[in-house]
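Sharing a structure here in structure tokens format.
One chain of protein is taken out of this complex; the other chains stay put.
Then we have chain A:
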Amino acid sequence: MHHLRSVFWKEKEEKAKFKLESKEKLKDDKKEKVKEEKKEKVKEKEKEKDKVKEKDKEKIKEKDKDKKEKKLTKIPSTVTSGVPFEEIFTLGVALPIFGVPLQQSVERARCHDDTGLPLVVRDSIDYLQAHGLKSNQIYRSEPDKIKLQQLRKLYTDRGAAFPYHWDIPVACAILKNFISELPESILTQELHGQFEQAAAIAEPQRESAVVALIGRLPQHNHALVAWLCCHLRAVLDNEQYNHVNIQTIMTSLGPALGMSQNLLAYLIANKDKLFPDVKLTRYVPPLQSLPADWIDRASESELSTELGKQESLLRQIHAEMHAGFITAARDHQLWEAQRIVTQLKRKLRSVQKSVEPTSLPSQHLSVDEHQTIPSIEETNAQTNEQTIEQEDITPTSQSCDVPDVKEPSNDPTFPVDFESQKPQEAVFPVEFEDTFAFEAKETEPESQEKPKLSEKELKVLRLQLENAEYLQLKSLLQAKINSEQFEIVKLRSHVALKNKQDNLQNKEKDNSSQEDQELKQKLMKENAMLEQKRLNLINQIFQERVACVQLKIELAMNEIMSKS
């Protein structure tokens, strides 16, 4: 059937060609264009048919193709999170984060906790720590250039990166790029030479010399060096899995760091002594809105940590506005962050106040001999008691706590399921496995207590999980829509260009014979059919997704049940 059809098309093509040739020999080059166009059309048709064929035949090949298609669909998705395109474009150009001094880069796009790392560095280290330590790709494989460019642009434009933007080689490469594009060594111009010298000294003096130098590093450089060394140490500790040794790292990062192997190896090997306070923790960005119950059940330290993050975010927004980047979206963000800050401050104040009155009577009891110091101790004890009390009271309202939902992607059954579903997703292959990791991240941080779950609470929990899943799906789809819109604009401009060129040719077509008309009609029919198929597939994908969400929730629920 398919063969017949393609033969038929070829015949048509030949005839059409012949027609054109036999017509007046006007402008040769233009004719050729027509030919080429027709050929292309027919070829495309054939390709599509091939696809259908293949689907019927083997599923293994399908996977490969899906991967290719995935890449293709990823390319245009540079626009995300509904920020106006022009706005993020200019912000990225005016205030770049790559290739500027570290201090500036941190000011422009930082982690809003107290690490003082550029966001892109933190995110790539986080990603590698979570997914890369045991992979043999880490610091070895070349990244997909397009994917790297895309991620880089995303960070430059302060867009939100989604899990499907990341993979191990890309994370390594973006980290490397960031470091190599810094205008000076991460050990600073001033101290780099001294570091090299210190590392060459014999042992008893070496450590103290290096420690002294590290003490002189500016705050941001200190953070970057420390995190990098801790991360590389973790990579080397997994040598038996990833087969990365210090030479591998030197080959990959050496040029960017500009350090001797001796120095780098020393820093990595002694990171515990040199950077005793640094621990690699996953970055939790500032909350975008305060859930009603979060503020009630958060401890004082959680509140003040969040307040710090929000204030840092607020400073960044103000800085961006002062640089002239004022949009409705940023205005909105500003008010939102400001409101969260106010809420947190109020809550903190009330928590602190509620401690004072209870501490007063206790002070009266112990007025005589022990004066202030014990009362402070008591106050602390009481704070603890209070927080414990709070925790005791809250579990009923706390059912939303999602206790430790482990990454479902660890579960071998899931990826397999998705693989088998993929053949149906010719239209938009969104990466399911990646989505998993992402959701797991979101739910992980909120897990401390193990509430006893009643029926009702289970229901609530399920609904909340469902809600989270759908929100996730929504943001993913939104990102897709954005990228599609971007693509539409691009294609439109192409079409406009083509139209100009084709004007003359169209005149020729008007004279075309019945056979051409037939061909046209056939093509139109074919298109309509394909369109129908496409719609069916979209429908199918949608249903599969809903099923996926249900399965995910089921899995998470099981996890919770087995925990509690």
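We take it that a residue touches a chain if its C-beta (ideal position, glycine included) is under 8 Å from a C-beta of that chain, and two chains touch if they have at least 3 such contacts; residues count from 1.
Convention: contacts and distances are computed from a predicted model.
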Original post:
Missing chain's UniProt protein name, "Glomulin", "small monomeric GTPase", "Exoribonuclease phosphorolytic domain-containing protein" or "Eukaryotic translation initiation factor 3 subunit I"?
Top reply: "small monomeric GTPase"
**OP:** With the full complex in mind, choose from A:270, A:305, A:338 or A:540 the residue touching the hidden chain.
**Re:** A:338
**OP:** Have a look at A:93, A:146 or A:326 and name the one touching the chain we're not showing.
**Re:** A:326
**OP:** Name, in rising order, the residues on chain A that touch the hidden chain in the full complex.
**Re:** 288-289, 317-318, 321-322, 326, 331-332, 334-336, 338-339, 341-342, 345
